[in-house]
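The complex is shown incomplete by one protein chain, all other protein chains being positioned as in the whole.
In this document, chain identifiers A and B correspond to the written order of the chains, with residue numbering beginning at 1 in each.
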Amino acid sequence: MKMDLEQLRKTAAEVAAREEVKYLVGWKQGTYGYRVAPAFVEDAAGAAELIFSPLCTANLATYLTLAEQLPVPRGGEPDDRKVALMVKGCDSRAVTQLLVEKGIERDEVVVIGCPCPGVVDAALLAEKYPETEEPAEMKWDGENFLLIRGGEETKIARNEILAEKCRLCRYPNPVVSDIMLGEEVETWDLAEDEGVQELENRDVDGRAEYWAEQFDKCVRCYSCRNVCPLCYCQDCILDRLNPTWVNRSVNFSENTAFNIARAFHLAGRCIECGECERVCPANIPLGKLNRKLAREVRDKYDFEPGVDPDAEPFQASFKPDDPEDFIL
Amino acid sequence: MSANFEPNVVAFLCNWCSYAGADLAGTSRVNYPSNIQIIRVMCSGRVNPLYVMNALQQGADGVLVSGCHPGDCHYMEGNFYARRRLGMLKDLMEFVGVDPKRFHMSWVSASEGHKWKEVVEKTVEDAKEAGPFEGFRRRQIDW
Partner (left out) sequence: MSAMLLKKEKWPEFVEKLAGKNIWAPQAEGDAMRFAPVAEGEAPALDYNNTRVPPKGALFPQTETMFKFQPEGAQVDEPQLEQETVVLGLRPCDARAMAIVEKLFKWDIDDPYYTRRRELTTLVGLACNEPGMNCFCPSVGGGPASTEGLDLLMADLGENYLLEAVTKKGEALLTETKDLLDEAGVDAVKEKEKLVGEAEQKIKRTVDTEGVPEGLPGLWEDPLWQKVSASCLGCGTCTYLCPTCHCFDIQDETEGLAARRCRMWDSCMFDEYTMHTSGHNPRPTRRERTRNRISHKYSYYVDKFDVIACVGCGRCTNLCPVNIDIIETIRQVKEAL
């Protein structure tokens, strides 16, 4: 990994200082342990805290659509400056998909691409190397990860703690960018999606049992929805009360309806950044639902979201010869 | 599952073809199972996946969505969208453990009263085979 932190900060400082840029969203060291926090940089000086490391799991594309649009005060001018965004490969697919859906316009963003050799699964890391209150650093080191804390360096094999989404990643290099940092990384051999396959091999009752247990844990905090760069409806169906599509009560029945609705609304749109699964406080393997759908879309409909900015949105288009073997 | 289990099947029929087809079956005195509860919608493309979920939550043992044959849609392409969308939903429901026998989709035109009978027979038979739906039904939960 040839990512040079100096170069990153210099570029970010230059972009953040531009008059047309409102702020730049990047990653910074978190307050403890393996945490990395999103950083909002408004001027060149702020860029000094930016980092890019194997701990930068968060998909920052969600901040493109998250900011509330307040009405412009009478006589005021709307602030239509651009937002600059640092993206990994998967994050850039979210940007592309947002462009496809016209969630954002291309001239509203400055995309700074960071080729990504794969990030770590912080939960897995914490399991093997317990987290402490002291903030830790991490680096890519050839085929390994380097954990640096308290002046000590620990070498950890890549496969030991590589995030699941990265094992299955086909786009480590950003597919859309205005500025590219560092050199492109080579794609790697893909792992089998064992989680999904294992479930597919069960019978229908086995799967029902598995998901019943999972959905029962859901507390309906909606962090999966809010963190998702592609869940950006202003008026989400889950918040509607008239009609009530999904009841507010938290029980297995409503949780199932909610989780299916969430996964379904991402069919043909999910870019597999794995954020929903990462943020879930109940550790529900939401990624399996999304990856299963993404694979069906790929195999049956020959479509992949977030790759081609000129594509038609999957669920708002069709082909006359779409498969219909399931129709009576 | 008892042998004389009579399933509840909810059917969403498009106004222009399938509903007329079901009507034709009626006027032609075609006999078909009475387990089916028809809800008329303007187009199969109007069927939100949550309709299917809600039907199952509220006591349906099977769900059928039926529309015009591809190319015949009153709104030109509504059924094409429905095909894509509900095809995905079928895959997803199967993945979370809903028996695929519980959800069917069909194309029935206004002149296909007999096909309607066959579709209903198949849907009801499948729902019977799958048995009473107990997965994520609301009534399962003790309020």
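Operating definition for what follows: contacts are C-beta pairs under 8 Å (C-beta built on N, C-alpha and C of every residue); 3 or more make two chains touch, one makes a residue touch a chain.
Here the structure is a predicted model, which means the values were calculated and not measured.
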Among A:43, A:105, A:153 or A:239, which one is in touch with the chain left out?
-> A:239
Of the residues listed, A:6, A:68 or A:152, which one is in contact with the missing chain?
-> A:68
The one residue from A:227, A:273 or A:327 touching the chain left out of view is A:227
Per the whole complex, from A:38, A:182, A:195 or A:309 the residue touching the absent chain is A:38
Touch list for chain A against the chain that is not drawn = 30-33, 35-38, 40, 58, 62-63, 66-68, 70, 123, 131-133, 217, 219-223, 225-227, 239, 241, 244, 247-251, 275, 278-279, 281-283
Omitted-chain footprint on chain B covers residues 58-59, 138-139, 143
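Note that only the chains that are shown with their structure count from here on.
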Per the centroid of Cα atoms for each chain, what is the distance between chain A and chain B, given in Å?
-> 36
Which residues of chain B touch chain A in their complex?
-> 49-50, 53-54, 57, 70-71, 77, 80-81, 83-85, 87-100, 104-107, 118-119, 122-123, 135-138, 140-141, 143
What does chain A use to touch chain B in their complex?
-> 199-200, 204-212, 215, 237, 245-246, 249, 251-254, 256-257, 259-261, 263-264, 267-268, 289, 292-293, 296-297, 300-301, 314-316, 318, 320, 322-324, 326-328
